[in-house]
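So the structure is just underneath, and the comments pick up after that.
With one protein chain withheld, the remaining protein chains of the complex are depicted in position.
Chain IDs A and B follow the sequence of writing; residue 1 opens each chain.
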Amino acid sequence: MALDALVFQAVNGLASASGLFLVAAGLSIIFGVTRIVNMAHGSFYMFGLYIAVTVADRLPSPFDFWGGVLVAVALTALIGALVELVLLRRIYRAPELYQLLATFALMLVMNDAALWLWGPEDQLGPRAAGLTGTVELLGRRLPDYDIFLALAGPAVLLGLNRLLTRSRFGRLIRAATQDREMVAALGVNEAVLFTAVFALGAGIAGLGGALQMPREPASLTLDLAVLGDAFVVVVIGGMGSIRGAYVAAVIVAQVKALCIALGTVELGGLAFNMSKLTLVAEFLVMALVLVVRPHGLFGRPAPATRIHASAVEAPLVPLGPGGRGAALAAIALFAAMPLIGDSFAYAPVLAQDVLIAVLFAASLHFIMGPGGMASFGHAAYFGLGAYGAAYAFLTLGVSTPAALVLGPAIAGLGAVVFGWFSVRLEGVYFAMLTLAFAQIVWSIVFQWEEVTGGSNGLFGVWPEGVLESPTGFYLASFALVLAGVLVLRRLAFSPFGHALRAARDSALRAQASGIDIARVRWLAFIIAGTLCGLAGTLFAFAKGSISPEAISVGRSIDALVMVLLGGVQSLLGPLFGASAFTLLQDTVMRETAYWRALLGALMIAVVLLFPGGIAGGLSDIAARLRRAAGRP
Amino acid sequence: MTRLATPAPWRLRRTNTGAKWVDAASSRYSLAHTGDPMPPAAPILARTTLTCITRAFATLESQRRPAMRRSFLPRGPILRAALGPLCAVALALGLPVTGARAAEPIRIGEMNSYKAQPAFLAPYRKGMELAVDQINAAGGIGGRPLELIIRDDGGNPGDAIRVAEELITREKVDVLAGTFLSHVGLAVAGFADKRKVFFLAAEPLTDKITWSDGNRYTFRLRPSTYMQVAMLMPAAVEKKAKRWAIVYPNYEYGQSAAATFKEKLKAAQPDVEFVAEQATPLGKLDAGPVVQALADARPDAVFNVLFGPDLAKFVREMNAREALKDTFFVSLLSGEPEYLDPLKGEAPVGWVVTGYPWYDIPTPAHQAFLDAYQKAYGEPPRLGSIVGYTAITSLAAGLKKAGSTDPEKLVAAFEGLDVVGPFGPFQYRASDHQATMGAFVGPIGLKDGMGVMLDPVYVDGLSVLPSDDEVKKLRPAAR
Partner (left out) sequence: MIAPVLQVEQLAKSYGGVRALDGVSFDIRPGELLALIGPNGAGKSTCFNIVNGQLRPDAGTVRILGRDATGLPPRAIARLGVGRTFQIAAVFGSMTVVENVQIAWLAAHRTVFAFWNPLANRHRAEALELLEQTGMAELADRPAASLAYGDVKRLELAVALAGNPKLLLMDEPTAGMSTAERGALIALVKALTTERGLAVLFTEHSMDVVFGHADRVIVLARGRLIADGSVDAVRADPKVREVYLGSGLASGERR
């Protein structure tokens, strides 16, 4: 590999870095001020590119490109402001992360809106007028536009810096980043500030998208593809640090460019294609950075944010007679499903999926609710369980029951390793490290053809013996899921569960009382991982196959959505959330071509009507009914 | 006439009369009498006669306009608004609706990643619906109309298996068809094998579905990755280039295409040297560095497997950098309108590609299809349209040959089944259940500012498939 080739690739990397930085900067500003994990951020980027292409197609050259970019920025900022005013403003007081659910739902809606507006085919926009030439560098040709882009990142960085340090608006943003309560106490109109910040963030995302017009077509997969990158860059740089985001973007882009430049390398007689690493390079960097620096490169420990009084979880109370009756009825219904199946043949099939989702969600809830640790990579343990069981079953030839034990064990083992690193981190950093680990597991599974079947996965994982009949397997899953849910419930009421809550409620107080927070959290993480692995194992046998999607970011987000939809503050929340999510998805997928938008709209409705999730909504209704009946 | 309206794929609920169901998505009424075990004899006679008369048309690909197009977007609202209530009233009054009780439809459960792959599957769906309309207009199969029940498979195997279960248990479909993504196709194939259900995998390309993971109940229509690569080999070998580079999306499709290409080229041209190999993350190609890395390797020729947005990015970047300008390219699938059209005037001239030049296939079979399709939808077909149309045509042929919807009989009928599609006649091989439908190969050129395939040549699938004996060794799992 010639040195000049490496240097040239480093220059290439700077253009890519600017692209990454522009997506990340908006996300960072929005999170810094509003603490919203904006899942719809990639959608603004995607809209930016679509709008720019659409406008550019209707304008004469040389105004096409630049006009498109301007309109895209203005419109995405406007959409951002509207979203904040209409949707987010109503849910700032909801428990933390509910904004995540709302913005995720928004992403679904926006994706279908793009499909409706622009159709399914990719749309390639014009190149930038005045920047279509190349310059010669190191005997190679570098497009003018790459140079422009490489400079655009630092320019936006400087502009934002100026805005943040020199203007009153900027000073307010910085103050709000450090202490939201303080800004509110100073009499600043928080609402206007938040709207402005959201519009600014969305506009920068739109700019990032629009500036990609000469390099890639607008397509419907951009939103999710970009979202992951944006999070990675923001977290490596340190949440809220714009400068950090730029440095992180440069690092990620350079690492990728290096992997591509190196191509196939020989190491001790083994040829390894480095370009394959680009699948996961950013996540490897992120995991490394977070393990060494828990708050990213330029991040500082977040100031302890006081949780809003209304958001504090109520103490645990055992179910009353009514609740116990309802629970028993639900258990009886699930147990009787194979009998119902005679008249409604599909019911047991759906019930099987509901059961798996319930255990998946309940295991996440255990660390996310009582533990206060929102994992963005819970699917890793689902996948480890599924793949572990499938591999043991297919290749090692163990029996189905043995595989049902081995799968969770392997997931548990994964949780032992990843948990040890993760539980030392707080909040979003914990979330992102778990995500990084999940992506690393995903990429290994995705590429390790011999063991995992690569991108296709493993097939023929059908249960044998007594479990071969659908009814037999259903009943076995039901028993295992019920046991798992009951164990988690029991744990929540136990001293261990309370220690976990204690660590969440006040880490300082818990430590001062002698609770070993890291160990409590680690053990909780392992328990959750193991039970999630059981869910994954059941999934593999129920579907007869397992593919890398089971570990994908989307799957992890599904789990988060189920927990939030059901209500993170209630032990019953994940059960409601998982059931509702599975049933809803199954139904809407048949209803309409625009089922994602419908699903998103329903989720937004839940968030707006019941900010405490379904469980919170139900208990509100129950309380109101009791009051109406004159009972205390 | 069996039905006053065509079956609606997205439907809400079925009333328990069994005689009527309501399609909530488009508020259309259909009068397929799905619950009646013994259709009255008289209409059957009438229908059989009709079938005889129209059968010729059916096999020649009827040019008649479909009775009504099916789509989620309601079309022809006035007609529907008038017909729907009318029939509902007729039913409510217990009046006999002519032919409504004629025959139980043959139910095809079709599942695909409509949401995940809309660009390919929207035309695919139109192709299917066109074929169903034509077949039903011609009297159906053995007097029974075809009914499509379409589902989104969620784009992942987990949801797909649930959807397959739903189609079988609740919708009581007779056959399963569809899927686009390889891993979804493989999962459904495994399910079909387990549950002994007939499954026609329409789109997935993976070699595994007919070879290493092939099974008794699964057949595949579209030419596989292996076949498509093999179709490009003559052009690649003829070039006698020494230094080759490969760029492919980093998942099984790209990996197996690259592996097949290397193996075949090495066999044909032992002195070939592979100087660069870029495996890029699907949908997230870092085009600048990748193009540069390939150019730095100074290849004489490049084998490209990228498609979709990645392809567009790659081509853009090549143009912007003026890189690899004089390098010879062979490229998989790039001639399919789905992937070629978005490149507009920037289509990479001179690349030898596999694809579907709908504008340049002067056979009567294809012309008939093209006319019918454009008449029905007012737009040119894509490759997806061909696959969808031919999948239904295949099922119809198989069902007719089997004379039954019994999976075992269907499997027997499909082994060696001859089908005539828009690309002409082809066969489902008994040895590996792969259809021998081919694809077109040719270099890309520009015409009226759009990329087209120049002088496309149809390559028969059979000519690029391994022999039956070789294939037997490749199918360990099939019984």
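We adopt the following convention: a contact is a pair of C-beta atoms (placed from the backbone, for glycine too) under 8 Å apart; a residue touches a chain by one contact, two chains touch by 3 or more.
Model, not experiment: these values are computed from the prediction.
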Counting contacts across the entire complex, name the shown chains the missing chain touches.
-> A
Among A:G187, A:G269, A:P321 or A:P495, choose the residue that contacts the chain missing from this document, as touch is defined above.
-> A:P495
Sole touch to the unshown chain from A:L108, A:L279, A:V445 or A:L523: residue A:L523
Touch with the omitted chain, as defined above, among A:L117, A:L288, A:V312 or A:L396 | A:V312
Touch rule applied to subunit A and the missing chain gives residues 307, 309, 312-316, 490-491, 493-499, 501-502, 504-506, 508-517, 520, 523
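We adopt the following convention: only the chains that are shown with their structure count from here on.
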Tell me, which parts of subunit A touch subunit B in their complex?
-> 2, 5, 8-9, 12-13, 15-16, 115, 120-124, 127, 132, 134, 140-143, 145-146, 214-217, 219-222, 225, 256-257, 260-261, 263-264, 273, 275-276, 278-279, 344-346, 349-350, 353, 446-447, 449, 454-457, 459-460, 462, 539, 542-550, 585-586, 589-596
Would you pull the subunit B residues touching subunit A in the complex into a rising list?
-> 10-12, 24-25, 72, 114-115, 118-119, 122, 151-152, 154, 156-159, 161-163, 165-166, 169-170, 182-183, 186-187, 189-191, 194, 206, 208, 213, 250-253, 255, 276-281, 283-284, 286-290, 292-293, 295-297, 308-309, 312-313, 316-317, 320-323, 338, 341-344, 346, 477
